[in-house]
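Below you'll find the structure, written out as structure tokens, and then a few comments.
Missing here: one protein chain of the complex. Every other protein chain is in place.
We just call them A and B in the order they show up, numbering each chain from 1.
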Amino acid sequence: MNKFQEALKSGKFVVTAGLAPPRGVNLDPFRQRLDAIKDRVEAVVISDNRGAKLAMSSLAAGALARQQGSEVICTLNCRDRNRLALAADLLGAFALGLGNILLVSGDYLSFGDTPAAMPVFDLDSVQALKMARSLENGQNGGGQELDGAPQFCLGGVANPEAQPLTPQVMKSLKKIQAQADFLITLDVYDLQKLAAFAGQLGSSEVKLIAGVRLLGPGDLASQAGGNPPGNLIPQDLLAAFAGLEESQALELGRRRAVELIQELKAGKAAQGVYLRADCHPEMIPEVLAAAGL
Amino acid sequence: MATATHNPDWQPKIVALVCTYCTYTAADMAGSLRLQYPPEVRIVKLPCTGKVDTIHLLKTMQAGVDGILVGGCEIGDCHFLEGNLRARERVEFARALLEEAGLSRERLEMYHIGASDAPLWVERVKQMVARIRELGPNPLRVAGAGGETAKTDQAAA
Partner (left out) sequence: MIIARRKPLQEIKDSLQDYQRALIVGCGTCVAVCLAGGEREVKLLVSQLEIASRLAGRPLTLGEATVERQCDREFLHELRHQVKNYDVLVSLACGVGIQFLSDLYPDKVVLPGVDTTFIGANEEPGYWTERCRMCGSCYLALTGAVCPITMCPKSLLNGPCAGTREGRCEVNQEKPCAWTLIYERLEASGRLDQIKDIVPPRDHRLAAHPATQIHEAYKRRFSAHE
């Protein structure tokens, strides 16, 4: 059992942070960021061509991160690989010591840098979870035997702020039915919604890890410039950021993320936090430190 | 400009496809009022501009006219409710097809002219004639008559 799995099991507040693999083969910034956060988190969530934008393979980056002493959760999406490739990657992940896997359907290609590529979506995230569990039972997705079975800690994505919420709850319940160990949420803005969502998941053992996004000018610009995937930054927050200098905006974003993490930790809705700071990943350590983590 | 190169004796030929309920009446009234307007326009009366098909517009240009003016009712005033709106869309489509084939889209235009608006008819005809004089003869006609290498409108301009 690795550090992340132990933390999940222990019932303590689980701290994770997101990091994108290098977009290229220069590993230095990635390695520096890993070193800066590894003692503050239970696992680093390594994204998989997030936003449909090219980055180094999540498994390769995850393996490098582990060699360097960081526990990781590797994301695998269903957009870029069919069920055969997904199963092969899962076996390979386990062999490399990457037992924590976040299975997602994947942001649609039109959001990214390769919009003309073929969208695969052979499996959806629920079916992918189920297939990964069948690997653990020593069978491929079609029921044929494997030579040696892997063991995973598997997660999915959920959105407590989706409108309407009930179809989203149904989907999350299916992920629980497929034996997901944890659900990482999209960016949380309203803790009441998070609590309401958690309440609808019933008596399941699944751990809810709440997504917190460190907002900065880059995030505001990306929303103003179009239609980014995921939850939009709410109007009242946009208003609070309006007219601020870059440094002031970063400070407000930092303060807000710290407060949100503290509230999450004090509350009961979520069993952990997933901090992402796509525009300023270098700020992750100071936000976690300020939040007392 | 094309005007510099074409035959000075050239007189444009413009076909006006007009609706009987509005533009035709305006043109008729212009006659009664003895309003002067250029003689280069040949009027074809239609029951409604909604009767204009895209292929009519293309074939007319292909036959060698220098410009086409479609005259329909003012927006909201069509006798058949939206024939003029449909004509507008088809004229836009035909303009795109003509341009794709190498003729200027400016050779085809739709105007909305009410039945009582004889002066507007006169103004629009003058405007269209001036525009076509500027564009010069339909390059298809030049190619047909003189046997010289035709130029597209784009190349000529």
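Rule of thumb we're sticking to: contacts are C-beta pairs under 8 Å (C-beta built on N, C-alpha and C of every residue); 3 or more make two chains touch, one makes a residue touch a chain.
The structure presented is a predicted model; accordingly, all values stated were derived computationally and were not measured.
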{"item": "Chains still shown that are in contact with the chain withheld from the display", "value": "A, B"}
{"item": "Options B:29, B:44 or B:97, residue touching the unrepresented chain", "value": "B:97"}
{"item": "Contact residue for the chain not shown (choose from A:119, A:202 or A:234)", "value": "A:119"}
{"item": "Candidate in contact with the missing chain, chosen from A:153, A:186, A:233 or A:260", "value": "A:186"}
{"item": "Contact with the hidden chain (one of A:88, A:170, A:221 or A:289)", "value": "A:170"}
{"item": "Interface with the undisplayed chain - residues on chain A", "value": "79, 83, 105-108, 110, 119, 121-127, 130-131, 141, 157-159, 162-164, 166-168, 170-171, 173-174, 177-178, 186, 227, 229-232"}
{"item": "Absent-chain interface as seen on chain B, which is shown", "value": "53-55, 58-59, 61-62, 97-98, 100-103, 139-140, 143-144, 149-152"}
